[in-house]
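The complex appears here minus one protein chain, its other protein chains still in place.
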Amino acid sequence: MTTIFVTLLGLLFVTFMIGRVMPIDPVLAVIGERATQAQYEETFIALGLDQPLMVQFWIYVRDVMHGDFGQSIRTGQEVSSDIARVFPATFELATLGTLFGVVIGVPLGVLAAVRRGTWIDQIARFVGLIGYSMPIFWLGLVGLLVFYGILGWVSGPGRVGIFYQGIVEPITGMLLVDSLLRGEWDVFKSAFSHIILPASLLGYFSLAYISRMTRSFMLEQMNSEYIITARVKGLSEWQVVWGHAFRNIRIQLITVIALAYANLLEGSVLTEIIFAWPGIGQYITTSLLANDMNAVLGGTIVIGSIFVGINIFSDLLYRFFDPRAK
Amino acid sequence: MIEPLLNVENLWVRFPSRNADFDAVRGVSFTLGQERLGIVGESGSGKSLTGRALLRLIQSPGIVEADRMTLHGENILHASEARMRQLRGGQISMIMQDPKFSLNPVMSVGQQMSEALRAHKKVSKSQARIQTIKMLDEVAIRDPERVFDLFPHEVSGGMGQRIMIAMMLLPNPKILIADEPTSALDVSVQIQVLDIMDKLVRDRGMGLIFISHDLNLVAKFCDRIIIMYAGRIVETCKASELRQAKHPYTLGLLNSVPNLEHPRDRLDVLKRDPAWRDAPSVSACQ
Partner (left out) sequence: MSSEFGLRDWLLSEEPSSRRQAALSSWYNGWLRFRSNTLAMVGLCVLILIIFAAIFAPVLATHDQFAQDLGQRLLRPGVDGHLFGTDGLGRDIYSRVLYGARISLYIVLLVAMVAPLLGLIVGTVAGYAGGWVDIILMRITDIFLAFPRLILALAFVAALGAGIENAVLAISLTAWPPYARIARAETLTIRNSDYIHAIRLQGAGPMRIVTRHIWPLCISSLVVRVTLDMAGIILTAAGLGFLGLGAQPPSPEWGAMISDGRAYILDSWWVATIPGLAIFSISLAFNLLGDGLRDVLDPKDNGS
């Protein structure tokens, strides 16, 4: 527990320091350039900038703990409500991407390990190499060019067709889910054809990672002696691979998938720009370009905390599911 | 003459490599009846690979070749993979050195044992549980119901190996290959585990192939002994006649172990003659 606490506190400290060394004057950012000297000093004290640094940090931590990241200069709203609004879009995209990566990446990695050195292993290796070498934003552009521009199979940038915007009243904030819940079939179709390209793109990158890790975990297991035991028992290859070897990598795999998921949240920053996807990545970058520091730091803290949360979660799973850890 | 359980003629295990093939087992012939056959040799002599070749579990790129390899007269050299899966565990089984590694760490003892049974016998889960617990009892495990739900890391080495034996004998195979079954165990439990295995194998009228580097242990628990060196059989004899062995390698092995009845100041160091490597393999058929 203390570990988590210290890590989160460190996270806040780093963002706090980044906020302090910013070349932008936070007072001017609030009141504008043409304010009087008296207004300036009033705001200066209101923002607590006359306090010592440690006190300022303490106030900052207290505010963040209450979900208060300050106001966004760009949107004029509370940063927390901004994030609550944009986050579901990213969540939807990253979840679908991870699903894609797991459904294809895990079997591919297992097969590559079992049929080591055959064509399927080569394919897995190739997929991984490309995934590790390709700039995601560029692949997104090329994907748009090919599948939207030339072939016309999918819809272009944005989250849903322009005619369907604002039709569905948000429930979860995830358009695919909401449109289904409200029975808006046309909206769902439009949203699906918008999300499929960015989601498979993100999915490809998580697939590259997941299949590579799965392969190396499986190789390690397939060389173990209990695999020979399983074969001696007369089990089928399917039982040996999935019933015995795979059972042993399940927990490791959950950690990898959790990590892949966290990485997708990050990868979505660039993807969201390319696909004009109104998620947290786009929120952070547009705020950044508008010098809106509260919004940038708020977004960074949220994603950082999710990172920490995912790491803790996979640690807990480890302890819970591995019979040796009990 | 009655057909022996196992008949092997001119068995080769070969690993192709870029420069020259490496022959790990070179033209070994032997038969196995309802007896206890010991295979002795140092590491690298090909004794373990001989055992695995019988189960056709040599990993690629290894190749198994033989003039004849039959089980009850059935050709197992060219049997289909599906048929081999019936034979493995069902007719021939094997236990390995260290239960720490040869049991699946994330499956309970009971799960693994029932699975071995259900791979060959059509029995319900509850039926499998009853038989498994009975088998655990036969290998002298106290409180088998509790052990049924334990995980491998929760049992000791000696108990693990008894579980292995119980698991492998559960589907009633005709042949058991024991590959260094006690080398990883504490000396104090070695004999206990071997006694249990010996009793079960004899009661069931099985054939046992006992692979070990320990000549004295093999002589104690076997009827017949094969001495392997560099992939060949250099000598074979009845266990009772081991003292009359003639081959210098066998003598070397015998003399490099201390003997309480004939203590000596200085043990011999085994000297290997390159000529042994090239001598033809002795047949151990009966």
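When the chains are written out, they are named A and B in that same order, and each has its own residue count from 1.
In this section, a residue touches a chain if its C-beta (ideal position, glycine included) is under 8 Å from a C-beta of that chain, and two chains touch if they have at least 3 such contacts.
Since the structure is predicted, the reported quantities are computational estimates derived from the model, not experimental observations.
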Displayed chains contacting the withheld chain: A
Contacting the left-out chain in the complete assembly, out of A:Leu141, A:Val177, A:Ile196 or A:Leu317: A:Leu141
Omitted-chain contact residue, chosen from A:Trp58, A:Tyr132, A:Trp185 or A:Phe321: A:Tyr132
Residues in subunit A touching the chain absent from view: 3, 6-7, 10-11, 14-15, 18-19, 21-23, 121, 125, 129-130, 132-139, 141-142, 144-145, 148-149, 216, 262-263, 265-267, 269-270, 273-274, 284-285, 288-289, 293, 296-297, 299-300, 303-304, 307-308, 311
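Rule of thumb we're sticking to: only the chains that are shown with their structure count from here on.
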Centroid distance [mean C-alpha coordinates] between subunit B and subunit A, Å: 53
Residue ranges of subunit A touching subunit B (in the complex, touch as defined): 224-226, 228-236, 239, 243-244, 247-248, 322-324
Residue ranges of subunit B in contact with subunit A within the complex: 52, 55, 57, 85-90, 93-94, 96-98, 101-108, 115-116, 119-120, 151, 153, 164, 167-168, 171
